[in-house]
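For this depiction, one protein chain was excluded, whereas all remaining protein chains were kept in their positions.
When the chains are written out, they are named A, B and C in that same order, and each has its own residue count from 1.
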Amino acid sequence: MIKAGIIGATGYAGNELVRLLLSHKMVELRFLASKSFEGEKYQAIYRNFTDLVDMPCTAPDLQAMAEEADVIFTATPQGYLSGILNEGILAKCRIIDLSADYRIKDKEIYEKWYKIEHKSPELIQKAVYGLTEVNREKIKNASILANPGCFTTCSILTAYPLVKEGVIDPDTLVINALSGVSGAGRGAKTANLFCEVNESAKAYGVTTHRHTPEIEEQLGYAAGRSILVSFTPHLIPMNRGILATETASLTGDYTLQDISRIYEDYYGREPFIRLLPAGQCPETRFVEGSNYVDLGFQIDPRTKRIVMMGALDNLVKGAAGQAVQNMNVMFGFEETEGLRSVPMNP
Amino acid sequence: MIKAGIIGATGYAGNELVRLLLSHKMVELRFLASKSFEGEKYQAIYRNFTDLVDMPCTAPDLQAMAEEADVIFTATPQGYLSGILNEGILAKCRIIDLSADYRIKDKEIYEKWYKIEHKSPELIQKAVYGLTEVNREKIKNASILANPGCFTTCSILTAYPLVKEGVIDPDTLVINALSGVSGAGRGAKTANLFCEVNESAKAYGVTTHRHTPEIEEQLGYAAGRSILVSFTPHLIPMNRGILATETASLTGDYTLQDISRIYEDYYGREPFIRLLPAGQCPETRFVEGSNYVDLGFQIDPRTKRIVMMGALDNLVKGAAGQAVQNMNVMFGFEETEGLRSVPMNP
Amino acid sequence: MIKAGIIGATGYAGNELVRLLLSHKMVELRFLASKSFEGEKYQAIYRNFTDLVDMPCTAPDLQAMAEEADVIFTATPQGYLSGILNEGILAKCRIIDLSADYRIKDKEIYEKWYKIEHKSPELIQKAVYGLTEVNREKIKNASILANPGCFTTCSILTAYPLVKEGVIDPDTLVINALSGVSGAGRGAKTANLFCEVNESAKAYGVTTHRHTPEIEEQLGYAAGRSILVSFTPHLIPMNRGILATETASLTGDYTLQDISRIYEDYYGREPFIRLLPAGQCPETRFVEGSNYVDLGFQIDPRTKRIVMMGALDNLVKGAAGQAVQNMNVMFGFEETEGLRSVPMNP
Partner (left out) sequence: MIKAGIIGATGYAGNELVRLLLSHKMVELRFLASKSFEGEKYQAIYRNFTDLVDMPCTAPDLQAMAEEADVIFTATPQGYLSGILNEGILAKCRIIDLSADYRIKDKEIYEKWYKIEHKSPELIQKAVYGLTEVNREKIKNASILANPGCFTTCSILTAYPLVKEGVIDPDTLVINALSGVSGAGRGAKTANLFCEVNESAKAYGVTTHRHTPEIEEQLGYAAGRSILVSFTPHLIPMNRGILATETASLTGDYTLQDISRIYEDYYGREPFIRLLPAGQCPETRFVEGSNYVDLGFQIDPRTKRIVMMGALDNLVKGAAGQAVQNMNVMFGFEETEGLRSVPMNP
């Protein structure tokens, strides 16, 4: 049994962490820290927790929390954690950071895309990028776990085996991704009002979205060289879900069986990746509420391209679920603990 | 460990039963019977179960299933079960019926509202009406469990204590209820297409909805006499959820504390009823995916009426969840087993 | 050709006024005033008007606007207009107020329900309540037109003929109404974010909603005495639409034909009221984008009650459309001018 705290507990990712950790057998929730809601009852903010969570929100005091907690999840704005984290804290507890602060190894790239000065660059190398299926071994001993972004998790996992095996030319990779609105957070912005989002679709952050360098870095490791991808995110009217549709040129004549075998080799034993039968396209509804990523693909013999598709729940595998999965790996728990709930449909 | 079968496994209620029973520790799923999808893999129909359910749909053969199963759930059209059930089957296994066939004690009333001849009227008295919070003791020994309807569960639980205590005049009770679209089933009807339902709201079955006599019968038991209520259901554009808003005249000068105390007396120890703090109105999103009913109320001193409100997930507490809750009671399992999942929000 | 200005042009009602007035043959739009967006291009705020409206938002200066405009629409917060309106302004132009400031004749009632001091009570008697179908003659000469609320328009029109004819007992009237989210305005509030509203339903303002006294006053005129009604509004996940479901006891044995005839007598020649065939329930989608109110009803012989139902588009007949309809009456234009667009479905 370990003790856990959350800083940023009142955002949607924080709320999802609470939901998952409540049913985790090895974790006791000790702190629900929130700058905006300090002193308020957590169940008054997220009323799904009525009668289930009898804790108030506390002030976010990383130092004090580190004294008591074994692990602290930070679901905080970019720049927050890197401004306060230090070796002293890391000596006392382990950090799972859902922000982008330690995801990108190159400080310059981080600062360019995020337009924030990185305040603790000396800690970046210490951080392990928490794409569990790719970095499982390193994650075991991580003191700072940089939990990947939602678009990123989906985009990378979908293409990773084919990039790694040289089956597609990464320089031709065009990623279009669709996101539910919970990915935009719970801040009171006009742009995210029901009537501004409902019955509409739009691309946003075109050519400039901050998940781009994260995708490029990780797929670059797979390719063995630096690559550039086109990544275009879209907002669509649903609560949860990421769907990534990725188009790339094949480097040779691959059959459906060839591609299936590669995916099978990489992911066949993964508890949270489901490889769909040939011809099936993933749909976000079938992973809702779960930590699964559903993957499918289609070869286009006319254009000699492949279309790869991945679907996940942005709040689970795209945020809180993967964070719990990483915690399980870090603390030696069963990797699926707390994450076995079946996708809810409809 | 008991063995369970489902007839009508491919409707939305059947699908939800599978979701809940998969995580139930005391149940082994043995049969997924479906007339329409016989021979097809269950996970090909409901792809949320990819890699989780490796069973085909079988033909619905109650007799044969009764030989092997300890309990059979029937999520079938009205009239189906009453046409085939008999004492021989009941001698071998217990039945939890999600249809209306055994809910109403008066055969005439059933036949009038459902416009179906009841083929096994001799079994009606044997059936126990499965509103767990009201009939828990009788449910323990039920051989036929008549699982209540979704509107009904919500409507009755919301008003029950106040009717029973004589605090409201049941003859003034006006129930308006809102339902998500999953309540309309998975049949391929034009009226339930996305574009016919989305961005719209309507009342339906006005003065004639079949849940009316069920509500009247049960609240009549509470009142100690037969009563007539106005029940108007509405369809609104969401997947899941029932919200019942019930208005009635108070029989005296009751304070908020008086009413709260009554609800507390009846439901304070119920694991699946959450009494909201004064002034809070239930919202369906806060019970989504769970077996909870959230209850709230407001007194109107101007009109000397009270407005009672209840919210539940129509597929869980309104169907499959209550069925599992009843199964738990019938087989002596912990009542919350398989039903502890936290509501998912957003 | 008259000149019009709008104060509060950047709320949803203001935006809808612009849409309607753009296609009105007798109106030239001169001012789009907005405190929050002064100086910004209107089409940059509401991009549906790209290439169609080349005006900036100006400061809301009622005095100056009155010098130029023949009519000014105020779609402003409660208390704004009553704080600045005076006889001098009314001598120069006519006012159509979409706020509640002049809707309620009794200053005390206004102040009690709105918790605002009324700053120009001497003007209240001058105002004409703009329920066009009921007050058409008075509206012709109105200098201050108090445009009714969205819930109110729907609730009153649905019950008016039956109250007026004494067919229902107004003291038994229970109104449940459903509203799309645009009724909650465009302010950046967490409660109206997509993820807080989508896939959910709730009642709100229970026993205290401000449209209650407005309904009671107007139906009281019809009844010939003061009445009290139960009014419970609900928020449901759609952009537009109000559906009112009203239940009341009949005062005698009325047939469907009797009731139909009464509705026909009152509304048969109304250009914007559509009386549905017997058995049809109104659906909000069938009036979307139009100024229509669709009305239906069902008699319940068991309870001797009637269920009346009305549907309208809250931004059109419930706000901007009725405002334009009233303007047409006030200026002697054809009543349907600018309002002939066919409901859009789906």
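By definition in this document, a contact is a pair of C-beta atoms (placed from the backbone, for glycine too) under 8 Å apart; a residue touches a chain by one contact, two chains touch by 3 or more.
It should be emphasised that the depicted structure is a prediction, and the values quoted were computed from it without experimental measurement.
Across the entire complex, the residue among A:Q63, A:N141 or A:T303 in touch with the chain not shown is A:T303. When the whole complex is considered, the residue among A:T10, A:T58, A:N135 or A:T284 that touches the unshown chain is A:T284.
Where chain A meets the missing chain, the touching residues are 172, 174, 176, 178, 180, 195-196, 198-204, 206-207, 228-230, 232, 234, 236-241, 243, 245, 247, 281-286, 288, 298-300, 302-303, 305, 307, 309, 311, 346.
Think of the hidden chain as still there; on chain C it touches residues 12, 15, 19, 22-23, 46-52, 182, 199, 239-240, 274, 276, 280, 283, 285-290, 294, 340-346. By the touch criterion stated above, the residues of chain B touching the omitted chain are 12, 181-182, 186-190, 192-199, 237-239.
Keep this in mind: only the chains that are shown with their structure count from here on.
For the pair chain B and chain C, the fraction of shared interface numbers is greater than half, so the two copies use mostly the same residues to meet. Chain A and chain B have CA centres that are 37 Å apart. Residue positions of chain C with contacts to 2 or more other chains are 195-196, 198-199, 237-239.
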